[in-house]
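For this view, one protein chain was removed and the others were kept in their places.
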Amino acid sequence: MNEAYDVSHFLAGLMLVVSFALIYQDRLLAVLRTFAIQAIVLALAVAWQALVQDRPNLFITAGLALGLKGIVIPLALHRMIFRLGIHRDVEQVVGVGLTMLFGLALTALSLMLVLKATASAPAVAREVLAIALAIILLGFLMMITRRNAVTQIIGFMSIENGLILGATGARGMPLVVEISVAFSVLIALFVFAVFVFRIRERFDTVDVEVLERVRGDRT
Amino acid sequence: MTSSVYSILGQGIQTLLVLAIAPAITGVTRLVKARLMRKSGPPLLQGYRDLFKLLRKEVIVADTASWLFRVSPYLIFSLAWLAATLVPTFATGLHFSWTGDVIVIVALLGTARFFQTLAGMDVGTAFGGMGSSRESMIATMAEPAMLLVVLNLALIASSSRLPVIADYLVTQPLAIRVSLALALMSLVIVALAENARIPVDNPATHLELTMVHEAMILEYSGRHLALIEAASQLKLVMYGSLIICLFLPFGIASVDSGPAAWFVSLVLYVGKLTLAAITLGLWEVSIAKMRVFRVGEFLGIAFIFAFLGLLLSFVTEELLR
Partner (left out) sequence: MVDAANPLAMLFIAIALLLGCAMLAAAFRGRVLGLVYPVSLIAASLAVATDLSILLNGTTFTAHLPLGLPTIGLRVRVDALSAFFGIVVNIGTFAAALYGLGRHKQLSARVEPFFAAFAAAMNMVLLADDAFGFLFSWELMSVTSWALVIARHEDAEARRAAHVYLMLASIGTIALLFAFGAMAGPAGGYDFASIRSAERDPLVTGLVLAAVLVGTGSKAGIIPLHAWLPLAHPAAPSHVSALMSGVMTKVAIYGLIRVLFDLLGKPSLWLGAIVLILGAVSTLMGVLYALMQHDLKRLLAYHTVENIGIIFIGLGLSLTFKSNNLDALAALALTAALFHVFNHCLFKSLLFLGAGAILHATGKRDLEVLGGLIHPMPLTALAFLIGCIAISALPPLNGFVSEWLTFQAILQSPSLPHLPMKILLPTVGAVLALSAALAAACFVKAFGIAFLGRPRSQAARDAHEADSFALSAMAILALLCIASGLFPGFFIDALGSLNHALLGTQMPTQSTIPWFSIVPIGDVRSSYDPLLISIFLLFCAGATAIFIHFFASRALRRAPAWDCGFPDPSPSIQYTASGFAQPIRRIYGTITFSAKEQVDMPPPGSSTPARFSVKLHDHIWELLYLAPARYMLAISERLNVFQFLTVRRYLILMFAALISLLVVVMVIT
C-alpha cells in the first residue's frame, strides 16, 4: 500500500508543480512544451493507477492522454502558432508574483476542502482528488490571467487534465465515457482552430482585449 | 566521560575543518568553470595563496570611512565561521551544536549581512549604496523562502535542531517525497542567491553595474578583504554542508561512534562537498546571469516551492496518520 501511495503521491505532486510552471511561463512555445510535459505526467499517473487498481482500460486512457494531449495537440497548436505568426511573448493581466500567490491560496483552499470532505475515503484517492481540484483551479486561473486566445485554449485543456486525474484517482471511469470525452476535446480543438484562423484573418490579431472592443454591442 | 571528550574533540576538528577546506572548495568551482571554458584555470590551492597575499598587504581606508568599516570584516568573518561550525559536517551531536538551532544559524548569517550592507554604505560612494540596496532586496526574498524550508523540515522532524533533523532523515526509508524534493529545490535557489552565484550575481564580474556583493566590498583591501573573502568561502561551505546534511545525510556518524566511523564519514563529507562544488561550477557555466529585477521572480519560485512543499507535507502527514 505504501509503495502505491508513494508513487501516486510523487506523480500527482509533479503534475501540480508542472501546473504552476504553466502559469509562470511567458513565452508561447514554452507554454506548449510545459503543457506537453503535463500531459505526459498525467499519462504516467493514469498508467500507475491502472496498475494499482488492476483496471486495464485505464491504460487506454493513459495512451489517449499521451497520444492526443502529449503529442498531437501540442504539434497542431505549434503549427497553428507558426502559421499565425504569433510565436512571441504572452502578455499577462496580473503580474506573475500575484498570480503565483493566488495559485498558492487556491491550492491551499482545495487541499483543505477536499481533505475535510472525504474523511472516509482511502488515502490515495483523497490526495489525488485534492491535487486534481487544485490543478483545475489553477487552469481556471490561467484562463483568467491571460490575454492570448491560444493560451486560454491551453488553460482549458489543463482543466481537462485535472478532471481526468481526479476521475482516475477516484476509482476510474468507464472507457466509453473516456473515449467520448477525448473525441469531444478533439472536435473542440478543431473548432477553436478554425475560429482563431478566421478571427486572425478578419481582425489581424488574436488579442482578446482588442477583440473586446470590436464587439457589436459596444461602441 | 569519553563521550564528552569525543564531542569536544569533534567540535574542535569541525571548527578547524570548515576553515581549512573553504578556499579549496571555491577553488574547485573556479577550476571546473575554467576548464569547461577551455582555459587552464587557477591551481586548486590558489585560494590559500590569495588569502595569505592579502593578509600581508597594507590596508588603504577611505578618508570618509568610520570605525564600522574597520570592525565589520572581523564581525562578518566570525559570524560566518560560527554559522559554519554549527552545521553538522561529519558527525552529529557535537559539543556546541545545542547553542543554536537552524533558525539561529539563518539569523546569524542575517547579522553578517546587516554589517556587510552597512559597511557598503560607509564610505559614501554610489557603488556601495547600490550593492547594499540590491543585497537588501535579495535578502527580503531569500529569507522567507529559507525560513519556510526550515519550518517544513522542523515540522517533519519535530525539532528545529539540525543534528536531530539530520538523524531523523538518516533513519527514514528512502521514499520519493515530493515535499522534500521541493524543499531541496527551494534551498538550492536560496543558496545560490545568498552566496552571490549565477544567476543572481556574478562573483567574477568586473562591471560595477552588474555587481551586488562585489559592489559592497569595493573599497576593502588587504587583511580586511582577506577576511571578507574567507567569510564568503565559509558561507559557501556552510550552505553546502546544510544541503548535504539535510538531503544527503547517508553515512554521517554520530558523536560517539568512535574515530573509525568519523574518518569514513569525513571522507564521505569531503567527497559530497567536492561533488557539490563541481555541480555548482557546471551550473554556473550553463546559465546566464539574470537582470536584477528578474531575480525577484526567481526567488519567488523558491518561495512557491517551499510553500508547496509545506502544504504537501501537511497533506501527507494528515493522510498517513
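Which chain is which? They are A and B, in the order written, and residues in each are numbered from 1.
Note that in this section a contact is a pair of C-beta atoms (placed from the backbone, for glycine too) under 8 Å apart; a residue touches a chain by one contact, two chains touch by 3 or more.
The structure presented is a predicted model; accordingly, all values stated were derived computationally and were not measured.
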{"item": "Among B:I13, B:L36 or B:L55, the residue in touch with the chain that has been omitted", "value": "B:L55"}
{"item": "Residues belonging to chain B that touch the chain removed from view", "value": "55-68, 74-75, 77-79, 81-82, 96, 98-101, 103-104, 107-108, 110-111, 113-114, 117-118, 121-130, 132-134, 136-137, 139-144, 146-148, 151-152, 154-155, 158-161, 164, 208, 218-219, 222-223, 227, 292-293, 296, 303, 307, 310-311, 314, 317-318"}
{"item": "Chain not shown, touching residues in chain A", "value": "95, 97-98, 108, 111-112, 115-116"}
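Here is the rule we use: only the chains that are shown with their structure count from here on.
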{"item": "Touch list for chain A against partner chain B, complex", "value": "5-7, 9-10, 13-14, 16-17, 20, 24, 96-97, 100, 103-104, 107-108, 111, 115, 123, 126-127, 130"}
{"item": "Complex contacts: residues of chain B adjacent to chain A", "value": "175-179, 181-182, 296-297, 300-301, 304-305, 307-308, 311-312, 314-316, 318-320"}
